[in-house]
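Of the protein chains in this complex, one is absent; all others appear in place.
Going in written order, the chains are labelled A and B, and every chain counts its residues from 1.
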Amino acid sequence: MRNDEHSRSILTEEEKDMIDEELSHYPTKQAGAVEALMIVQRRRGWISDELLLAVADHVGIAPAELDRSATFYNLIFRQPVGQHVVLVCDSVSCWLMGADRLRKRLQSCLGIGAGETSADGRVTVLPNVCLGACDRAPAVMIDETLHGPLTEHELDRLLDSHVLQGAR
Amino acid sequence: MTIHVDGRPLQADPGRNLLESCLSLGFDLPYFCWHPAMGSVGACRQCAVKQFKDESDTNGLIVMACMTPSTEGARISIEDPEARNFRASVIEWLMLNHPHDCPVCDEGGECHLQDMTVMTGHVSRRYRESKRTYRNQYLGPFVTHEMNRCIQCYRCVRFYRDIAGGEDLNAFGSRDRLYFGRMQDGTLESEFSGNLVEICPTGVFTDKTLSRHYSRKWDMQSTPSICSHCSLGCNVHLAERAGIMRRVTNRYHRRVNGYFLCDRGRFGYEYVNHPRRLRRPAVRTSQTNSASLVAVSSSEALATLRARLSEKKRIIGVGSPRASLESNYALRALVGGEHFFSGMSEAEHHHAALILRILKDGPAPSWSIQDVEQADAALILGEDLVHTAPRLALALRQSVREQPMEQLDRLNIPRWQDAAVRTALHGQRGPLYIVTVTGTSLDGVATRTFHASPGDIARLGCAVAHEICHDAPKSSEVLPGETALIREIAEALASAKRPVIVAGVGTGEAWVVKAAANVAWALRRRGIAAGLAFAPQECNTLGLSLLGGRSFEQDAAAVADQDRDALVILENDLHRRLETAALNRWLKRFDPVIVIDHVDAALHDQADFLFPASPIACSDGTLVNNEGRAQRFFSAMAKEPEVRESWQWIRDIGCIASRESVKSTVNWTSLEQIHAAIADEFPLLRRIGEAAPPAQFRISDQKVPRAPHRFSGRTALPVLETIHEPQPPDDPESPLAFSMEGTPRQPPSPVIPFFWSSGWNSNEAVNKFQDEVGGPLRNEDAGVRLLEPQSHAGIRFFENAPPRYERRNNQLLLVPLPRLFGSEELSARASAIQERIPKTAVVLHPREAERFGLRQGQSVDVSAPGFVRRLTLETDETMAGGLAGLLLGNEGAYVSLPAWATLRGAPST
Partner (left out) sequence: MTIDDRPLTGLIRRHGPPPTLSEYEERGGYASIRAMLGDMTPEEVQREVTDSNLRGRGGAGFPTGKKWSFVPMGVDAPRPKYLVVNADEMEPGSFKDRLLLEGHPHQLIEGIIIAAYAIQAEYAYIFVRWAYRSSVTALERALREAREAGLLGHDLFGSGFNLTVHIHTSAGRYICGEETALLNALEGHAVIPRAKPPYPQVCGLWGKPTIVQNVETLCNLPHILTHGAEWYNDLGQGKDAGTKLYAVSGRVRRPGVWELPIGTTVREILENHAGGMQEGYAFRAMQPGGGSTGFLTEEHLDVAMDFESLSSVGSRLGTGTAIVLDDRTCPVGFVRNLEHFFAQESCGWCTPCRDGLPWVERLLGALDSGNGRPQDMDILERHVTFLGPGRTYCAHAPGAMEPLKSALQHFRSDFDRHIAERGCPWRSHATAR
């Protein structure tokens, strides 16, 4: 997940195997390209130009074509993100239930607003469309786990255990 | 079929959509994403009209005109208040983020967005937020990028990707943060990138070469001309101001170039402005070679020449495939047919004659670009078209959709419905077979490609012909691995309705051309309406060939070397046609050597007299394109004092030479006189005068103005020399005037100086010049087709196809690799093109390189008969084995290819 891994941006054999497995599900390579990006992103945190070129090359489609997809989706990161990504739902049910308070809390305890990454590179906070957890509003998703409903206090605890204390 | 527009019953074509019908009927209906050559996708929502179910329906429904078919009895309203309001809203939305930078925008004054904004009546801004901004990209020497102006109509990517097959331009991001550009800064790779300038309805993509000597459209004089940078003869408009050529834009011709040009044609014009273009006559004062040419006045030059010519018995003339038919004919008239050389290299001469013979005596017609676009199967033999006949390559790229499109009727999808068509076809492609020496940029859309030596390409072609029709001769030999391919190609072509066979002379192997003819004729014999499309070398190769003339081979070694003859060389750098040593030997036979040209070619070292000709861009005349279509071009600027058209110099030389043979020529003052003479002598050229209206043509006694009526600053133009407004230059040779005075009426299509119509300042105005959008320009297509097939001709197939390629031990067959940028003499002088010229190299398949113990990037000594050079080695997986490709950047040296070559690694330095 570390950004310096980008210096070794060529794909690992394991990544290539995983991508090939994904591609085998479709009659065209293009169809598996976004999942290929996600496979790589899950391990590297974000998709640098070099990685994008490497994935395009491995999948066998034009880099610009892959980048079109990469820049379209909300959850493909074409800029560095922190070690942990906190997605704060900003859609209506969570808003009704006080999502703004959670955002303010994140701002005050991490010192970063939505769309920013903490200076130590530990965490990125991103606003996200409805997480599909409206019965658990307000909800956040930390890395790939959903949490909610959250009070500010519970958010503090979560941050403490998952993000700030988390292995680096 | 009748449709009702705002209550008026009008005739419309059922195969069209409502937008097309409205525009064809002369209505002003705004649009952005629709394009006549690209169809409808319904993205911009600008073309909204109200449609009513029937007479009693008063509510109606808003529909997108471009997405709605014109149907019998359809009732629509353009003027309906809700429709008007909606259209004004669309413009308002597009304007939310559009910068108000028209005064500093290159598009200003010919901006479709400006026009449409005015048309919808959107005038004041209600949006209070700040505008979105973007970073622009460097896109290479041709196109400037200014993303802030984007209105997201998607035209650029649709053209670039769907039409031209480019992969490096795309739409990134989404919502109101779309970015149209490349993934990273860099030169646009497509050979057709310049079309973005015209495709983009606003100033995102603009002509970088124009901006170096920028002028507004309304401030430039514009002239109809013919592109002279390859044999296809695309119609162009040349724009000039103050003696500087400013830019080239597409001049719509339905059959020749449609809406698109290639980058060589669009950006090659700057050779006209080249600082070293010849502008004054020059004379070599002494016979010794070391003496230099001295610039003199034209009268001095001619007087000196008179002295030198007086005792001469004979003048030999060398014509040129890049000079007009008229100039070539004038030279031929001056020197007499038996002393007229075509000026092409031996091989070129032979190829041209062969193509001409096939087209005029054979049963298969030569097809226009439009015909090729509609072919439902294609075979390309030998030619890497994008480099030698680029617009033809673009047409073939479209043709692969023809066969799959046959399903559309069943699915009830009209062809103009581009979004649906692409969904329905889903990348299905009809048959396109490409047999070349190396990979081409069309390979991506090909059914199958095959890479082989030029001889093998021809051999394969002949085998296909035989497979199609057994009357066609058998190929010498067919390898077991080839039979399946041959059968497949033959079947694909024979089961098509309109197959086309395309070939050129790019490989240097004449048999490739013959094989193409055999295939087309075999198809014809089977009753299939096959066509041929050839790519001769230069813009007037066929025209020159029509005039006959001799080749160098038939030379004058025969002519006894008594007195040395005078030699007139017309617009021709013979170093590109003959090996230097042989050329020098040959030239020694002549005295004086008289060169008429506009470029400072190397040949001038051997010239005794140099007469500055006006290039095609600054002349009037006729070219015959690959299709055999004679097309007239007109001069884009007034003559400079010492510069004359080549035929005028020839006439003047004729005058002073006072030869019996030139009696007729000395009185020539107009092209029409030459046309009459040509028509007299050459039956095939008898309609040459019909290519365009004659010089005397007038509309209500007025000429056609080259300058728009808003042309500004005319009195200020010469202010450094005089404060008086000079009289506009006279132009006796054409119906056009170098001025804004003249008829406001629309002239016949060959002399339309620019596309403009009230309210339509951009090139989109072309729809006002057509009866039907996408149809021919009003008053017929320009040009005259000279060659028609002999339908009843007994077909005599070419016999004795070349034998199979046999490897030689230590040699490779050196074949030419022509390049779009660099291989054509004139465009290679344009500064923007120069940036794109590839490095000179020899190209090998990696396996071949290995066999010779050579590495990528290494210097290699290549020697072939008459050719020894040290070149960088490039490897290319697609190069056929046994061959070495010669890629000659911008050096136009003569090499007779294909030829066996020895390659040796140069000692590393």
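For this structure, a couple of remarks:
As a working rule, contacts are C-beta pairs under 8 Å (C-beta built on N, C-alpha and C of every residue); 3 or more make two chains touch, one makes a residue touch a chain.
Quick caveat, the model's predicted, so the values are computed rather than measured.
The chain we do not see here touches A, B in the full complex.
In the complete complex, the residue from B:A420, B:L610 or B:L813 that touches the missing chain is B:A420. The chain not shown here is touched by just one of B:Q46, B:S324, B:T438 or B:S734, and that residue is B:Q46. Interface note for the absent chain: among B:D54, B:E129 or B:E721, the touching residue is B:E129. In the full complex, chain B touches the hidden chain at residues 41-46, 48, 61-63, 67, 85-86, 89-90, 93-94, 96-97, 126-129, 151-152, 154, 171, 173-178, 411-413, 417, 419-420, 423-428.
Although one chain is not displayed, chain A still touches it through residues 25-35, 37-38, 61, 68-69, 72-76, 87, 90-93, 95-97, 100, 128-137, 141, 144-146.
Throughout what follows, only the chains that are shown with their structure count from here on.
For chain B in complex with chain A, the touching residues are 167-174, 179, 182-184.
Residue ranges of chain A in contact with chain B, taken from their complex: 49, 52, 62-65, 67-68, 71-72.
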